[in-house]
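All protein chains but one are shown in place.
Labels run A, B, C and D following the written order; every chain starts at residue 1.
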Amino acid sequence: MSLKLEEKAISSKQQFEPLIVAFCCNWCSYAGADLAGTSRLNYPANIKIIKVPCSCRVSPNFVLRAFQRGADGVIIAGCHPGDCHYSTGNYFTRRRFTLFANLLEYVGIEREKFKIEWISAAEGNKFATVMNEMLDSINKLGPSRKLRDGRWIRQQ
Amino acid sequence: MDKTTVRMQQIALQTLANGEVDVILGWKKGDEWYDSYPVVINDINETAELIWDAFCVNNLSKYLITELKKNLRIGVFLKGCDSLAFNQLVIDNRIDSERVVIFGLPCPGMIDPQKVKHAGLNKGLLKVERTGDKIVFITKEGVKEYIGRSFDYDKCLNCRCPNPVVSKYMLSDAVTRTDEEQYFPDVTEIEKMPLEARYDYWTKQFSKCIKCYACRNICPLCSCETCVFDNIAAGVSSKADADCEQQFFHIIRAYHVAGRCVDCGECSRVCPVGIPLEKLNRKIIKDINQLYGDYTADTDIAKSPPLGTYKVDDFDPFDGSKQGGKK
Amino acid sequence: MPRIGAFVCWCGTNIAGTVDIEQVVQAVSEMSGIVYVKDYQYMCSEVGQNLVKTAIKEWQLERVIIASCSPRMHENTFRKAAKAAGLNPYLVEVANIREHCSWVHKNKEEATKKAIALIRAAVAKASLNTELIAKEIDVENRALVIGGGIAGIQTALDIAEAGYQVDVIEKSPSIGGKMAQIDKTFPTLDCSACILTPKMVDVASHPNINLYTYSEIESVNGFVGNFEVTIKQKARSVNLEKCTGCGICTEKCPSRKSKSEFDEGLRTRGAIYTPFPQAVPNVPVIDREHCLKFNTGKCGICEKLCPAGAIEFGQEDVLVTKKYGAVVVATGFDIIDLDKFGEYQYQNHPDVLTSLEFERLTNAAGPTAGKFIRPSNNKRPEKVVFIQCVGSRDVSSRGKSYCSKICCMYTAKQAMLIKDKYPDIEVYVFYIDVRTPGKNFDEFQRRAVEEYGVNYIKGMVGKIFPAGDKLIVHGVDSFTGDTLKIEADMVVLAAAAQAKPDAEVLGRKLAISTDTNNFFTEAHPKLRPVETHSAGIYLAGACQGPKDIPETVAQAGAAAAKVIGLLSKRKLVSNPCVSVVNEDLCNGCLSCLKICPYDAIAAKELATNNHGITSKRIVAKVNEALCQGCGGCTVACRPGAIDLKGFTNKQITAEVDALCH
Amino acid sequence: MSCNCQKNVDSLIPQVAVIDSIRKETADVATFRIITPAGGKSFDFLPGQCAMISIPPIGEAIFSITSSPTEQRFLEFSIKKCGSVTECLHSMEIGSEVGIRGPYGNHFPVNDVLRGRDLLFIAGGIGLAPLRSVINYIMDNRRDYGTVDIIYGARSPEDLVHQEDIMNFWPKQINTKVHLTVDRAVDGWSGHVGFVPSYIKELGLANNKVALVCGPPIMIKLGLQALEQVGFKREQIYTTLELKMKCGVGKCGRCNIGDKYVCKDGPVFRCDELQQLPDEY
Partner (left out) sequence: MKQVYKRDLERLWQTISEHFELYLPLEQDGKVNFMPWKQGENVNIDRLKTDLSPKNIIFPPTETYLKFRTVNKRLCFESVGGKNDKYVVFGMRPCDAASYSILDKVFLQEPIDRFYEERRTNGIIISLACSEPEETCFCSSFGIAADNPVLGTDIAAWDIGESILWQPKSEKGKKLTGILDNILQDTSEHEIIALERLQQSIREKLAQLPWVDLDLEIISNNMKEMFESKVWEELSKSCLGCGVCTFVCPTCHCFDIQDFGAERNGERFRCWDSCMYSDFTRMAHGNPRKTQTERFRQRFMHKLVYFLNNNGVYACVGCGRCVEKCPVNMNIVKVIKKLGGD
């Protein structure tokens, strides 16, 4: 079973450069991230954003895929419930990922590693704050290879 | 002969003969004591071979999907849990209930041949008869009687629906259960484990998986024409024996039956390596019940499935009001 | 692998200052599929766009990556450029390396690495892009204007004049807004009511305008060209049709405890009232909170007296749902609450007024019938102190960090008006800076100082102490450093302008964004100042930021022009990023149908013949005209039979993989 | 990073090869000329054999070799776009590297049965690819064989592959006739119109030839019937088959027809042998 690679020890915490994949809905959270930009708010470069039309476009498959491929944290950001550009999309996001987040926790994945946040287009501050906090908590957890695909080689 | 079996054969004969149905889905007995297997019959002469015993564990409702493509009207024997699956298949538009005649079978529980084997009762065993909680083992040497449910499948011990929730003809009296119902003790037990222990537990369980997909194929609700894991183009299928692939498959499998799982426990029963899959399904059921009201897929086909609906004031674990935000 | 060209924008130093462009270009050129890479200072400029167009042709590019500012800014620009060069616009992907990278990161090395990662994701996605063709959708021929102040009035009139139907919604019982409260306008000093009321009447009488006063937005659905808005008409308790506006009811109403909103609480009104004499519609409304009939069940005098029988206590809120092609938000502004500015004694002393109260006090139709007297003792004041920037340009948490923009001018106006009528009154103005950019504005302010002798003091007021019937104003002249104590009879505070408190709620309903100060955000601060990020929704007036009347009217005209431009199109090009069903994979479970917010999915029956038995198979079918492309259905679909064009499962997965490269 | 590849020790391990040229045949067919990085062809083979082409990380697919074994400089593959590997191949540029392993399977009996015999080639669409290898082999050893008739059809003139061979090269060879046909009449096509099986009957060729047939399944089926109608025996007819293959060496277990593996015992079958096999292809 050559694929079940032994975990590569990551020598020290200083070298730990987490990768956080953020799925942002086009209308609120992506715009919120834009506002964080126009307001020149700082957040870590570890956060990398993928634009989706609505948070309800994000499939659990994508979340697991990100973890498999080396993401240390995954965050889905959407409009506040009630504010969805498509009126109801994020209500479904909320149900789906309430169950999914519970399921992930149930199989032993830290809550900190997978988050959902409601960030409006006006909340550039919140965007930066959430991202900073997420990185902090991932840093605190330290490196982990949970759900990771041992075969995937990150080039960095 | 068992009274219910007699009734079964009669009703099969009657409905086939009078044209109420074109084929019957039932069980026949093989050569061995544990071998009750699903059959599709359309010949009235075969109705005498149909049986009902404590090994008719297979849920026949899934066969309706393929058989309804070939036959106009089908009669099917359904136990309690099978009938829940039937309803869910109707909700999922997978079968046309109008063309199905259901013969309901209140079920006292099915016997696990492995438990019989572990008790050393399998040697020379010819037949096992069950009436309620009385189990009779007939061997070459003689007859042994047991009272109780110690040979029941684990899944049957947790049964919450021994009686069919839908049927046209009910073949026997309803089964009554006095067991005190416990609230997802198996799930709670895992929830209480420390996080790392949980991860190790599940990773170890998943790593046993040989990707035979028996759990999926036996599941009455995993009824996709082409499962996403069988569709290379979907990009999620991988047959590699890697931990992450197993985790992916099992998490997504559980998620795909979220809100639809009828907790029949068949996935765990058929798993050749003993992964407790029902504990994933039951975790989701427990959460749905707690968060979105008692939903057990289900008795009421008019009800919206939990992931197909929402409430504006649903529990929101992601409400970030505590954090950041506007000044 | 298609032939991909990548274009990296410096955005001057906006990107190039933080991201090492050379390194990015080098890294991108090594990505698979990339056949051409070009960097340029301003990719969005004509020269930049031409670079893209030329390269598409010369290098037979099949995909284009623009690494630049947010796609919300210039995606369309580059899509158009691609189209002009013969490439399907949806084969363009934008990597946001400005807002999401150079502007939020400081470390050049990290930002450069991230920029490369973001471009890699865009390349991965783009290589899976397919040509998409936009469809046409009908446009509803009617506009909605939210807010009946001068901004809303002007917008509505301009749109109506162009021949389109307009509905105006006003929350209060009458249109008019803040401008109706103002006495005179700067810099011409003409009477505000005199120029506003004719427009109000025009609105009421225009055949193309339909007024909903005392109404609010309940909900908004739909999209550009096809908004579906539900309006809540609050129960007025007076029949709009029957009422003749005779005013008997308002005169005879026994309840006199309510403060007049229009007069800023400087006088009381009845429970049944018309906000002001020139109100449009000139129909009273019953304030149910203070009405005896509603509180005690007794009274009903108005009903008895009304000659037209227009009083209807039984009225209920009515919901009206209508379709609109475009929406203009013109909800205006408020002034801040002065609770937190205890040092100015506003709460404690009747002679400390806000500027708006001062407007009513000096208005001929106001509570004093234009007589300039102190509210405390009805005597004429001898010394009046104006304090500017109360809560404006205030970085402490109690105020607003921005300049309210209008205060310098109206303070000069008010000071001048006092001196004009009562040259003997001493007038002082405390200011931080005097800002008078505007046509004839600076001349106007200088007249206040030079012709009228208003004392302008650059400095702050520390505190005001009431002493007897005087108000001792403690200030500092920052030029001389002298501490000043002015015994004033009246103090007027230029309180900061702020967004309406419910702006955010309305923004959510409309799915438009508000900025950190709750003013609505325009699509581009320079180039799209009246549009929002939601197509078909426009902004006019102070809801977007503090503005004076001419600016407001100008923006209203601009918004109207945008609306007219939109409504004049019979058809709109729809978003081609819609869901599509793979019928071979579809089980027909219709989970997608259950969650679609637009009813864009329907069941379709396929007949299949199997072993001679014809059976029907249900599959899902997407109505592309209705689908708005949220993608919720794709996640509900277990076998992955439904996918979203432009954001396919494969594309998003490829982006994930690329980011995790 | 240095590379220590190319100790080609196992049948499943591909060698690196370079796309030397790409010739567009039709809208969705192109012929890829493949050489080793050092130049020259990757391996020797006999007409009818196949090779696996790898495009990591997409995967592998098996293709029949369309160049003649007598061609020493390169291998050629005519490949139709259908599926992920072929899609990717079609988007590749000259100079790109791929993996190749083979040759796999049996071959047309060019060195025994076909020697000295009159030959009839029947091809439809992309089915000309494996037969072209035989035809060119025969052209290079022309004296060892009798007459050559080539019946080749496609949906339209644009769908005819290897136009240089069918239009110019082959018709100029001695005792060689090329009979082209297209399914539907179109402007500018003065040749025969009609399906291949009916053309076989129309041509009225002598039935003492050995026939080699390749094309889409329906053409093979009807073509065999037509040949039998004009007096061919199944023993005189050879065809090549295609099934899903993974290993190419008769182990992975998916390309069998009865007890024969297409990758190992095929892809060339004599039709009487094929008749003995279960009808599952």
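Definition applied: a contact is a pair of C-beta atoms (placed from the backbone, for glycine too) under 8 Å apart; a residue touches a chain by one contact, two chains touch by 3 or more.
None of the values given here were measured: they were computed from a predicted structure.
Participant: Which chains here would be touched by the one that got left out?
Facilitator: Over the full assembly, the chain not pictured touches A, B, C, D.
Participant: Identify the residue among D:13, D:167 or D:186 that touches the chain left out of the display.
Facilitator: For the chain that is not drawn, the touching residue is D:13.
Participant: May I ask which residue of B:216, B:256 or B:283 touches the chain that does not appear here?
Facilitator: Final answer for the missing-chain contact: B:216.
Participant: In the full complex, which bits of chain B touch the chain not displayed? Write them out.
Facilitator: Looking at chain B, the ones touching the missing chain are residues 30-32, 34-40, 58, 62-63, 122, 208, 210-214, 216-218, 226, 230-232, 238-242, 266, 269-270, 272-274.
Participant: What residues on chain C make contact with the chain left out of this view?
Facilitator: That gives, for chain C, the contact residues 32, 657, 661.
Participant: Across the whole complex, list the residues on chain D that are touched by the chain not included here.
Facilitator: Where chain D meets the chain not shown: residues 1, 3-16, 37, 54, 56-60, 82-83, 96-99, 243-244, 246-247, 249-256, 258-259, 276-281.
By definition in this document, only the chains that are shown with their structure count from here on.
Participant: Quick check: more C-beta contact pairs in A-B or C-D?
Facilitator: Between C-D and A-B, contacts are more numerous in A-B.
Participant: What chain lies closest to the overall centre, CA atoms only?
Facilitator: A
Participant: What chain is the most remote from chain D, judged by the mean position of CA atoms in each chain?
Facilitator: The chain lying farthest from chain D is C.
Participant: Hey, how far is the Cα centre of chain B from the one of chain D, in Å?
Facilitator: 51
Participant: Can you pull out the residues of chain D that are in contact with at least two other chains?
Facilitator: Not one residue in chain D touches at least two other chains.
Participant: Residues of chain B touching 2+ other chains?
Facilitator: 236, 307, 326-327
Participant: Please give all chain pairs that are in touch with each other.
Facilitator: Pairs satisfying the touch definition: A-B, A-C, B-C, C-D.
Participant: Tell me, which parts of chain D touch chain C in their complex?
Facilitator: So the residues of chain D in touch with chain C come to 88, 91-92.
Participant: What residues of chain C sit close enough to touch chain A in their complex?
Facilitator: Residue list for chain C touching chain A: 70-73, 96, 98-101, 103-107, 110-111, 113-114, 117-118, 121, 221, 504, 507-508, 511-516, 518, 521, 533-534, 577, 595, 597-598, 628-632, 634-636, 644, 647, 649, 652-653, 655-657, 659-661.
Participant: Per the contact definition, I'd like the list of chain A residues that touch chain B in the complex.
Facilitator: 1, 3-4, 60-61, 64, 68, 81-82, 88, 91-92, 94-110, 115-119, 122-123, 125-126, 128-130, 133, 146-151
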